[in-house]
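I have placed the structure first, in the form of structure tokens, so that the comments after it can refer back to it.
Left out: one protein chain. Kept in place: all the others.
Showing subunit A:
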Amino acid sequence: MWIRLTIPFIAIVLFLLEPEFALFSPIEWNGEIIYLVPRFLILYLIFISIYYSRKRAVTYGLFFGLLYDVFYIDIIGLYTVLYPLVCYTAGWSVKYIHQHLSITTILSVVLVALMELILYYFFHFIQFTTLPFKEFLLIRLIPSILANLLYLIMLGWAFKYLIDARVLQKARELS
């Protein structure tokens, strides 16, 4: 029973932890101000999409994306679409790639980088930011991706372990 509840529970915890970690950012490093954007939740959802169920991941993405939009961004429809889209793409890619942990990690990070890129162009388009692309790459994208990669290397195996436990449990229930 508790494994079943653990999966959404962790999603909620990650959702609530993201802004807490965002309080550390921006940090000064080597005289440059760099931004670290925590993307804990979407990385977890990508894992769910790849190892568990695409449909479930998309549903979670829709729900948390909506909360994210309303609570933090105030532009409704941005993350509400991006989160399910990323989950969908991740689930779709399962057919073509091997599901090894290291490959999944790299794929997740690449997907998040793509999402950041889309967000950058969106905010550039609506003139929320005037940051040139090169600056964006140096002070936002690369540091964020490295930090999220570190997070995934630390916790990716735990996600996989938990999700595998759930899949096994489900298989047992069916048999």
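In the analysis below, a contact is a pair of C-beta atoms (placed from the backbone, for glycine too) under 8 Å apart; a residue touches a chain by one contact, two chains touch by 3 or more; residues count from 1.
The rule we apply is simple: contacts and distances are computed from a predicted model.
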| item | value |
| --- | --- |
| Protein that the absent chain corresponds to, by UniProt name, given "Oligopeptide transport ATP-binding protein OppF", "histidine kinase", "Cell shape-determining protein MreC" or "Biotin carboxyl carrier protein of acetyl-CoA carboxylase" | "Cell shape-determining protein MreC" |
| Residue touching the undisplayed chain, where the options are A:30, A:130 or A:175 | A:130 |
| Residue among A:71, A:133 or A:157 that touches the chain left out of view | A:71 |
| Subunit A, residues in touch with the chain not shown (by the definition above) | 12-13, 16-27, 33, 35, 37-38, 67-78, 81, 119, 123, 126-131, 135 |
